[in-house]
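Apart from one protein chain that is not included, each protein chain of the complex appears where it belongs.
So, chain A:
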Amino acid sequence: MPANNYEYFLLLPHIVLSVGIVLSILIEIFTRKGKEVLPWFSSLLFLFVGFYSIINIDKNFFIFGGMVEVGGRASIFNFIFNIAALLTVLASTDYIKKYGINYSEYYILIQSSVLGMMVMAMAHDILVIFMGLELMSICFYILAGLNRKRSSNNEASLKYFLLGSFATGFIVYGIALVYGTTGSTSIQNIFENFMQYFNNILFIVGMLLLLIGFSFKIAAVPFHMWVPDVYQGSATSVTGLMSTAGKAAAFSVLLILLGTSLSYSSPIVFRNYFSVIAVLSTLVGSIIAIAQTNLKRMLAYSSIAHAGYMAIGLAAGNNYSFAGITFYLAAYVFMNIGAFTIISLIEGKDETRLTLNSYAGLNKKSPFLAAMMSLFMFALAGIPPMAGFFGKYYVFFGAIKSDLTWLAIVGVLSSLISVYFYLRVVVYVYFMNENEQFEIEKSVGSNLAISLTGLLVLLFGIFPDSLMNLIVNFIK
């Protein structure tokens, strides 16, 4: 059935972004000024697409024969992805010059990866999910290895590519088996007759392979081996984007799968799987992070733990927890991008200042950065009134609603463990004597990004209802 014009109109954010990607390539080819023009162009593009999506949140329809959903949840995720990319671009204009990856392709690849994420967030068909996932992942593999002179970059890119392809293999095999047994790629179709298919062992294996593949992408234990090396080896601004928006995109797919399953039967069959993932991820992530002195590595393990907290919400499998995960993702994206931007300012030309020692006495060098770093660390640890607290609160609340109190207790315990390594950074920043002398770089874009993320983290923390009401209204 051919789509009518209104359906194309509803896809305007995606079409604008796609046209923007092509325009960016043309700007680079014909003016040769991509490096100066594209940061501004991309920022405007992300700003427009993000706000256009969130303004049209009430135009919630299934279009193209039920293959994609626009408005509602997809709009919220579009907003998160685009603002995350906007902040990344702001933070990286000076950083990529220092790091030696000042190519205009950097911006084009970020735009393409955001397009992939937006496709994932709107997909209600396994085929569309897969295309979006691959578009995002391939851009990330390239972004991770953009500087060929650095061996850390090469290592990160290769590890990410090999293990990411491995995960993709799981997903494709899962899709093949699910399609083979159900004869349909539509998620709605699959979950409508879920119980009937569930007798078929091929279908169960296919679903399991799909879940395993996405567990790789959200970096949950035991599929987390690539995370520390990749996050540490990539350029800090790239790590900021892929650890936040990339993870949010993978979660958006899981939310679609489980949300659809919730509206037909109960996602209770997934509960055991996600409970195991959640317990392992929260505990392993928090405990290993204590041993890290390299800040990028520490945040990598913390991102594993955060994936675990969100998996608690997936295990709970009710509307409260799904709304909670969406809120948590929004909070997590902004606080993590802020933290990574500060790291990118401190780390120096050859990433020589990544350890905790370099943060000793930061307060004397720059009170602003010290205050913001503490803000993000408090937020990541989940201390009120920062946004991180309410993210955890809503997710744990959903778990208790589903009689999974023990899982919520595990989550709270592991947050307690994580307070140690987050607050250690704050202790270094404020109470240690500086033992390294260096100048902190001045970058207007980075400072702007840090201020904006800080503001968002505080706003979401002080007025959580404003965002939460929006999410609750549109999560079905």
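Definition applied: a contact is a pair of C-beta atoms (placed from the backbone, for glycine too) under 8 Å apart; a residue touches a chain by one contact, two chains touch by 3 or more; residues count from 1.
Heads up, the rule we're going with is that contacts and distances are computed from a predicted model.
One chain of the complex is hidden; its UniProt record names it "NADH-quinone oxidoreductase subunit J", one of "Putative hemin transport system permease protein HrtB", "NADH-quinone oxidoreductase subunit J", "Sarcosine oxidase subunit alpha family protein" or "BMP family ABC transporter substrate-binding protein". Contact with the undisplayed chain is limited, among A:42, A:75, A:112 or A:326, to A:112. Among A:146, A:278, A:377 or A:468, the one in contact with the hidden chain is A:146.
One of A:44, A:201 or A:290 touches the chain omitted from the figure, and that residue is A:201. Counting over the whole complex, chain A has residues 1-3, 18, 21, 25, 64-65, 67-68, 100, 102-103, 105, 108-109, 112-113, 115-116, 119, 125, 127-128, 130-132, 134-135, 138-139, 141-142, 145-146, 148-149, 180-181, 183, 200-202, 205 touching the chain that is not drawn.
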